[in-house]
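As you look at this complex, bear in mind that one protein chain is not there, while each of the others sits in place.
So, subunit A:
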Amino acid sequence: MAGDADEQEAQDGGQNKLVDEEQRKESRLTLEQWLNKSMRIKMTDGRTLVGVFLCTDCDCNIIMGSCEEYLKPPDCLPKEDPRILGLAMIPGKHVISIEIDETASQEEGNVGQLVQQY
């Protein structure tokens, strides 16, 4: 009896796992498409960081490269000079909002143009 129940559970678990696996794959793909793109993060203390998205984990800790720190909200005027931080890790619990830069994908059609430019 006990063995049967175990088997049943194992089967359910197996199905769940399969679904989980699918979901995971998808979310990994979602995250991967953002890799190496410009990212803007607002932190709990009001600072804004702009950098290149490099790495993340399950707690939403984010590592950004070539990171710049702005003290004031980004739309504030006059524009302030950022402080260069370089490689920075932002703990997930301090992340308020995440934005990604879409200029690159918009100009996708103009890749040829871009190549010429460089």
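Throughout what follows, a residue touches a chain if its C-beta (ideal position, glycine included) is under 8 Å from a C-beta of that chain, and two chains touch if they have at least 3 such contacts; residues count from 1.
Here is the rule we go by: contacts and distances are computed from a predicted model.
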item	value
Listed names "Ras-related protein Rab-2A", "Protein MAK10 homolog", "Ataxin-7-like protein 3" or "CST complex subunit STN1", matching UniProt entry of the absent chain	"Protein MAK10 homolog"
Touching residues on subunit A - with respect to the absent chain	23-24, 27-38, 40, 43-47, 49, 54-60, 63, 69, 71, 74-75, 79, 81, 83-92, 94-106, 108
